[in-house]
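Below is one structure, written out as structure tokens; the observations come after it.
Missing here is one protein chain; the remaining ones are kept as they sit in the complex.
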Amino acid sequence: MDFILICSGIALFLMMLPIMYRIVVGPTAIDRIVAVNVIGTKTAVLLIIIGALFHNVAMFVDFAIAYAALNFLGSLAAARYFNRTRPAYGQVSQEGGDADE
Amino acid sequence: MSELLNIFSIILILSGLVFFLGASIGILRFPDFYTRMHAAGKGDTLSTILIMSGMAIQVIGDFEGSSVLVAIKILAIAVLIMLTSPTSTHLLMKAGYDDGIIPVSKDKKTKINDLGGPFLKDSLSEKSVAKKKTATKKRVKK
Amino acid sequence: MKFFGLLSVIIVGFLLLSATKDFPNWGDEDSPANSGPVSSFYIEKTEEKTKVPNMVTAVLADYRGYDTMFETVVIFIAGIGIIAVLRTYGSNESIPKNQVGDEGAGLLARMTCSLILPFIQLFALYVVAHGHHSPGGGFQGGVMLGASYILLALAYGLARAKSCFSEKRTLVFAALGIFIYVGWGVLCLVMGSEFLNYSALDSILPGGVEMARSHSMLAVEIGVALTVTAIMFSMFSNLSTKGRLDKGL
Partner (left out) sequence: MYRALVFLLLLITWIVLSGLIDPFHIGLGVISSALVAWLSSDFLFENRSAKLIHRLKQLARFPGYLIWLLWQIVLANIHVLRISFSSKVNDQIQPQIVRFRSGLETDFEKYVLAQSITLTPGTVTLDIDKDMFTVHAISDHAAEGLVSSMAQRVKNVFAE
């Protein structure tokens, strides 16, 4: 069983790499924040898997709850920041979503 | 019995991984901001729920002392994510929409659809939507 | 220029990684940290002397009580410093046009916030109260509790959060946390022992010397949590509104 858990943890990590690409490249600032948000959600899952590997899920569950709650706080703050104080995209938005390509 | 539970939880975890793979590929490949958001908001939530349920079954399978409570806590995280993830998707998308990121891919224009729907009394005309669009554009220019 | 930055990062990273092989192994008995008398004393005697299963909490709140006390004071001073630098009183004329109005983040955010907020607060209190048994304690619980008020301010608008946790109240709570911590130490002094030596309190608290130490750790953690909560929220509200505390993010 541990083998499957390790494999799924590694698979989760590998699937985070395309999202990492979106963080680095992503044309708009909100793209990056969405990607960070997805990675945050997956980190909560990863924490549970790590807890199961250490045979100490009871401890890691608390981290995961805190992480999930604070992740929501982060994206809420980012959304309000972009909504209120400045455009996320500036002039580039005139050319549409795929301005870079 | 416990073999069966084990296999069931493994199936849940693996299907969660498949959905997450779809989400991450979608985030990589979809053409514009809005469609990427779809991939991020969806595959993400469902795969989290599936993997969490699998882990909860896994924990119950050990069955020692307080493992049921731990399983409930894991499911509570899934519920928390199910509540918060759509909200943050909506908020970020709304932020992008209000900032005037135009929902067009390279060769496609986004249709504005006024669906009748079962409860529609009076639908918006195409003009008023277009007006709103130009208003947002102007705001961006400033 | 960017290229040189990358190069230096790679070189430094390589050097740091190559130094990791000099570290002692996991759980190595002969490593410098384990060979001294101090850590073996903590590992062997903590459970028996304080009845606290989580020895990190015991080390943090009991054996190194001074350290934690002044850490709390540092947080307090940081919060006071931010207030001193940023807080402006009176003049409102400099608010930009697009920042006027503070109605919150819309229906969905409000509903989600109202559904999860009480549970986040309860979870924060749980983290504070179970510092003995699980990883956690005053700092972590305080951060969660402060985050719950920040969530309230983001979803409902700062005015609503201020009606729950006004500026005056934040300052009072921040000072009260320090007061609880230091006061507990002084109480030990009054009972005829050293400052922050909790075993002197066994005549007041039930359950003998060991439980007196355990309960004292909880009291101290509550003080830390109060300060951290208040300073978190105060920092957020000052930074997000440029010290005006009325409109902003």
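For clarity, chains are labelled A, B and C in written order, and residue numbers in each chain start from 1.
Rule of thumb we're sticking to: a contact is a pair of C-beta atoms (placed from the backbone, for glycine too) under 8 Å apart; a residue touches a chain by one contact, two chains touch by 3 or more.
Since this is a predicted model, take the numbers as computed values, not measurements.
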item: Where the missing chain makes contact, among the chains that are shown; value: B, C
item: Options C:119, C:179 or C:195, residue touching the unrepresented chain; value: C:119
item: Listed residues C:7, C:56, C:77 or C:111, member touching the removed chain; value: C:111
item: Hidden partner interface residues of subunit C, rising order; value: 106-108, 111-115, 117-119, 121-123, 125-126, 129-130, 133, 164
item: Interface with the unshown chain - residue positions in subunit B; value: 18-19, 22-23, 25-26, 29-32, 34-35, 37-39, 41-43, 45-46, 66, 69-70, 72-73, 76, 82-83, 86-87, 89-90, 93-94, 97, 103-108, 110-121, 123-124, 129
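Quick note on the criterion: only the chains that are shown with their structure count from here on.
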item: Centre-to-centre distance between subunit C and subunit A (centres being mean Cα positions), rounded to whole Å; value: 25
item: Centre-to-centre distance between subunit B and subunit A (centres being mean Cα positions), rounded to whole Å; value: 12
item: Overlap residues in subunit B, where contacts from two or more other chains coincide; value: 80, 84, 87, 91, 94
item: Subunit C, residues touching no fewer than two other chains; value: 105, 109, 112, 116
item: Subunit A residues touching subunit B - in the complex, by the definition given at the top; value: 1, 4, 8, 11-12, 15-16, 18-19, 21-22, 27-28, 30-31, 33-35, 37-38, 41-42, 44-45, 48-49, 52, 57-58, 61, 64-65, 68-69, 71-72, 75-76, 78-80, 82-83, 87-91, 93-94, 96-98, 101
item: For the subunit C and subunit A complex, residues of the former touching the latter; value: 98-99, 105, 109, 112, 116, 120, 123, 127, 134-136, 140, 144, 147, 150-151, 154-155, 249
item: Residue ranges of subunit B in contact with subunit A within the complex; value: 6, 10, 13-14, 17, 20-21, 23-25, 27-28, 31-34, 36-37, 40, 44-45, 48, 51-52, 55, 58-59, 66, 70, 73-74, 76-77, 80-81, 84-85, 87-89, 91-92, 94-96, 98-106, 137, 139-141
